[in-house]
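Some notes on the structure that comes next.
Removed: one protein chain of the complex. Kept in place: all other protein chains.
Order as written gives the chain letters A, B, C and D; numbering starts at 1 within each chain.
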Amino acid sequence: MAISISRRKGEFQKLAIGTAGLLVVFACWSRLAENYHPLILPSPHETGKALLALWKEGSLVSNVLVTLSRTLCGCSLALFSGFALAVLTKGTTFWQALVRPILTLIQIIPPVVWTVLAVIWFGIADHVAPVFLIFVVTLPVAFVSFFSGLDSIDGQLVEMAAVYRCSRLKTITEIYLPALIPHFVSTVSVGISFAWKAAIFAEFMGSTTGVGFALSTANSNLQTEKVFAWVLVLIAVMLVCEYGLLTPLRRRAARWSA
Amino acid sequence: MAISISRRKGEFQKLAIGTAGLLVVFACWSRLAENYHPLILPSPHETGKALLALWKEGSLVSNVLVTLSRTLCGCSLALFSGFALAVLTKGTTFWQALVRPILTLIQIIPPVVWTVLAVIWFGIADHVAPVFLIFVVTLPVAFVSFFSGLDSIDGQLVEMAAVYRCSRLKTITEIYLPALIPHFVSTVSVGISFAWKAAIFAEFMGSTTGVGFALSTANSNLQTEKVFAWVLVLIAVMLVCEYGLLTPLRRRAARWSA
Amino acid sequence: EEGRKIFIQSPPTVGVLPLIWVQEQGVLPRGIDLEIIISQDHQRGLSLISSGDLDLLVTGVNVGAKAYNRGIDLQLVNTNIWGIDYLLTSGFQAESWKDLEGRTLSLPLQGGPLDFLARYFLHNHGVDLDQIDFAYLPSNNGARAFQLGRLDAIILPEPMVTITLNNYDQAVLSLDIQEEWGKLHAGEERIPFVGLFVQGGFAKENSELVDLLHQYYQEGVDWVQSHPEAAAELAAQHFGQPAALVQESLGRIHLQVYPQDEARELIELLFTEIMDYYPEMIGGRLPDGDFYF
Amino acid sequence: MRVVVLEYVGVTKEFAGDEGILQVVDDLSLTIKRGEIVALLGPSGCGKTTLLNMGAQLLKPTRGRVVCPKGTRVAYAFQEPRLLPWKTVEENIRFVQDNFLPEPLGGEIRERILVQTQLSDFRNAYPDELSGGMKQRVEIARALSIQPDLLLMDEPFKSLDPALKLELRSLLLAEHSRQQFALLLVTHDPGEAVLLADRVILLSRRPAQIRTEIALKAPQELRTLADPLLAGWLDEIHGLMVGAQ
Partner (left out) sequence: MRVVVLEYVGVTKEFAGDEGILQVVDDLSLTIKRGEIVALLGPSGCGKTTLLNMGAQLLKPTRGRVVCPKGTRVAYAFQEPRLLPWKTVEENIRFVQDNFLPEPLGGEIRERILVQTQLSDFRNAYPDELSGGMKQRVEIARALSIQPDLLLMDEPFKSLDPALKLELRSLLLAEHSRQQFALLLVTHDPGEAVLLADRVILLSRRPAQIRTEIALKAPQELRTLADPLLAGWLDEIHGLMVGAQ
C-alpha cells in the first residue's frame, strides 16, 4: 500500500514537471506569436478558434479517424513484417545477404519516389497508396531495430531451450519475444510516430482525405492558423498514443528488462 | 589463416547474394518500365542517360556535397545531443519528466511547422534551415534509441565499478559506452539514413540548393527520368555510407556484444 | 547610389522571366542588384516579406490579396499572367462542361483558384457537382495519374499541358479555361493569375525604384514575347525545364502587363465571383485601393 | 544389457581463439548407460563443461562423435543458472515441463520437487529476487522435474550449505531410483563423487583425457564417508587431485 501510494505520488510529480515543461513551451509560443502576423505565426488564441471551427465542422473527427486507421494498418503490417524479416535474416546467412541490401534500398528511396510508384501501382485509390507509403517507410526502421534487438538476446537461454526441446515457435514466443519487449516498445514507439508522419506525408501527396490532406490544403491556402490547429490535433493524438498506450507498455516492459 | 580465408569467402558469398538480389530488383524495374511511358516510369537506360547529363552539367557533385555537409552537420549535432540528453534523463527523474514530453512534442510536430519556424528564426539563410530541420527530425530518434540502450546496461557491472571506486566519467566511458556500442551503431545507422532523408525533405521544401532541391525541381517539372537519376545518386551515396562506414563499424561492434 | 541588393522570390514561372532578363541585362542603376530566389513556398515568401527580408515576391494574385487583407504589408506592382490553364481529357473530347458528368476530374488544390474556376464553370453550365468525382492531387502526380489513364479529366497549367500532350496520345486539349471565362463574362478572356508584389515599406521608401523596375519589367515582357527562343533558354537555365518545351508552352501562356486600372477591374471581376464560392481564398473581401501600387 | 544413453567416441575438441587453437578435449571415449551415475572430476579449466555441452549437443566435437540415441530426454543443470528472468520460479520449471509431461502429472512432480528443494515459499519469486544458492536449486529442480533419461549436472551443489547439500543428494538419489536416469555429474568435491557415483572418472589437465576410472559397487543408500572402503577411495582421489598431476 505504502509503496503504491508513493509510486503514485512519483507519477504525479513527473506529470506535473512534464506539464510545466510543456506550459513553458506554450508560453514561448504565445510570446513569439505576439511579434508575428497570424498568417506567419498564429497565436494560441487564434489557433484555438480555428480548432473549434474544425470541431464544429465535423471534419476533425472524421479526418483523424481516417488517418489513424491508415496508420495502424500500415504500421502494424510494417512491424509484423519487420519482425518476421529480422528473425528470418538472423537465422540464415542467405536471407541476411539477400534481404539487407534490398531493405537498405527501400530505406534510401525517398518518399517522393514511392508516391510516384504508388500512383503507378495503385492509381488514385484513396487508401492503398497512403498505407503502402506508411508500410514502406516504417518497415526498414522496424527491421533495423528488431535486428539489433535480436543481437542482444541471451544465447545461453536459447541453448537451454534447445536442450530442453522447446519448439522453434516456443523459443521465439517465450524467449525471443520477451527479450525483445523493451526493444519492441522502443521500436513501436519510434515506428508509430514514424508511421504517423508518413501518413501525413502520404495524404499530403496523394489522397483526398485524412489529416495530412487537410493540413496540406490549409497550408497551400495560407490558412496558417488552421495548419497549427491541425498540428495541435496531431499532438493530441500522439500524446494520447504516448501516454495511453506506449507509457503503460513501457512500464510493463520494465518487468522484462529486469 | 584458415579462418580468415573462410571468413573472406563468406563475405564474398554474402556480397554475391546481395548483388544478385539487387540485380533482380533492377530487372524488375527494367521489366516494369517497358510497359510505361518514361514520364511515368523511366527505364534504367533513360535514367542512366539523365544521370550522365547531370554529371556533365557538374550539378551532381556540387549538390551532393552540399546535401552531405548539411546532413553530417545536423546528424552529428543530433546524435551528440541525443546521447547527452539520454544520459542526463537517465540519471534524474526531474530531467526525465521534463525532457521526455518536450521531445515527444518535437517528434510529433510535422516538418511543415518546422519549416515555418525555421523561416521565422533563420530568415533567408539557405543553410541553417535544412540543418535545423535535420537536427530536429533526427534528435528524437537518437534520444529514444540511446535511452533504450541505456536500459539494457548491466547494472551488476555498474555496481562493480562503484565498489572499486571508478569515477563517474570512467564508468560512462568504460562501461556505458562499450555496452552501448551495438546500440550506438544501429542508432547511427538509423540516424544517418534519417538525417539524409530529412535533408532531402528540407531541401525539397525550402532551399535552393542540394539534392533535395534538384529532386523537387525535376519532380515538379515532371522530369521523371531526372528524378530517378537523382534517386540513383542517393542510393550510391547511402551505399557508400553503408558499406564504407556502417558495416565496418558494425563488424567492430560485434566484439562488444559478445 | 547606395550598393544594395533587391531580394526577389518567385516560383518557377514565366512570370519571373522578365525580371531575370532585367538582371542579366544589367540595365538597373549602378550598385543595385537583383537576387532572385526560385522557390515554390509561398508561405516562406510571405514570412520573409513580413519580416522585411524580402523586397519583391511573385505569387498568385489571390495569395497576395489574401495576405494583404489579413494585414501583411504588400502591394501589387503588376499582374502578369492572364492565361495558363487548360482542361485535358483522356480519350474523349469534352465539348462542354456537361460532358464531365460522371467522370473523374483532377484538380491541384482544394479551395485554390483552379478549384474555384472548375466549380464555377460546372455550376454555371448546370452540372450537378455531385455528379463529378473530384480528385485533388498535386499537379505532377495528377499529370502522372492522368497519363496512366486513371483520370478522365484534369485541369493543368502550362508547361504541364504541353508535357502531357506530347507524351500521352490519349490526351485531348478539350477546353481553354480562359475562353470559358470569356464565355461567361462578355468575351473577357483575361483571368488575373500571377502578380508581382512589393513589400510595403520598401515600396514607400523606394517608390521610384519600384516604378523603374515595373518599367523594365514591361520591357522584359516585350522581350519575352519577341524572343521566345531566348526566353525559353533562360527558363531552361533557371528552372531546369527543357527549352523546346518552354518555347512550345509559351504559345499557350498569356503573359502581358496592362495598365493598373484595367488590371484592377479584371481582378475585382474575378474576386467578386470568388466571394460567392471561397471568400477565404482572398481574405474575405475585395482588397481596397492601397492594395494596388 | 542396459541401453547406452550417451556415448563419446574418440572425441577431440578444439577452440579457435585470437592466439591460435586451444585443444580442450583429447581423444576421449566414454559410455554412459541407463541408470548409471558417472562423476567427472578434474582440474578447473580442464574441459568438463565442454564435455557436458557436447553431450547436450550444444557443441560439436572437432573430431570423433558424441552419440545420444534419438528420443533421449536430456536435462542439463548448467554451471551458471540459466533462468528466464521474466518468469517466476514455478513458471521457469513449467516452461520446460510442458515440453514433456501433461499437466496434472507435471504439476505433482513440480510440487514435490519444489518442496524438497525448499523453494515452495519462493515459487512466485523472479530470479532476480533469489539468492545464488536458490537459483542453483531452481536449476536442479528444473532438471529433475522433466523426468529425464539423461541428466547432465555441472557442479549442481555449489553455493549450498552442508545441510542442504545432504538433502539434495538424497533427493537426487531418490529420483534416480524412481526413474533410473543416467547421470553425468561434474563436481569438484571428491566426497560427493564417492557418495553418489557408480563410476568416478578423473580427468587430466587440459586437454582432458581420462586419467583414472574408479568403479564403486556399494548401493548409494548405504554409503557413508565413515565406511573405511569409501574413505580409502576418497583419500586416493584426493591424493590424485591434490598431489602431482
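Basically, contacts are C-beta pairs under 8 Å (C-beta built on N, C-alpha and C of every residue); 3 or more make two chains touch, one makes a residue touch a chain.
Remember, predicted model here, so these are calculated numbers, not experimental data.
Student: Identify the visible chains that the left-out chain touches across the whole complex.
Tutor: Those shown chains that the absent chain touches are B, D.
Student: Among the options B:Leu52, B:Ala84 or B:Met160, which residue touches the chain absent from this view?
Tutor: Only one listed residue reaches the unshown chain, and that is B:Met160.
Student: Have a look at D:Arg34, D:Lys158 or D:Arg211 and name the one touching the chain we're not showing.
Tutor: Answering carefully, the residue with contact to the hidden chain is D:Lys158.
Student: For the chain not shown, which residue from D:Cys68, D:Met134 or D:Ile214 touches it across the whole complex?
Tutor: Touches the omitted chain: D:Met134.
Student: Quickly run down the residues of subunit B that touch the omitted chain.
Tutor: The list for subunit B reads 156-157, 159-160, 162-167, 170, 174-175, 178, 255-256, 258.
Student: List the residues of subunit D that touch the chain left out of this view.
Tutor: These residues of subunit D touch the chain that is not shown: 15, 17-19, 41-45, 48-49, 79-80, 124-125, 129-134, 136-137, 154-155, 158-166, 188, 190, 238, 241-242, 245.
Quick note on the criterion: only the chains that are shown with their structure count from here on.
Student: From the C-alpha centre of subunit B to that of subunit D, how far is it in Å?
Tutor: 51
Student: Can you check how far apart subunit A and subunit C are, centre to centre, with Cα atoms defining each centre and the answer in Å?
Tutor: 38
Student: Quick one: which residues in subunit D touch 2 or more of the other chains?
Tutor: In subunit D, no residue touches at least two other chains, as defined above.
Student: Considering subunit B alone, which of its residues make contact with at least two other chains?
Tutor: Within subunit B, the residues that touch at least two other chains are 36, 40, 116, 120, 216, 219, 224.
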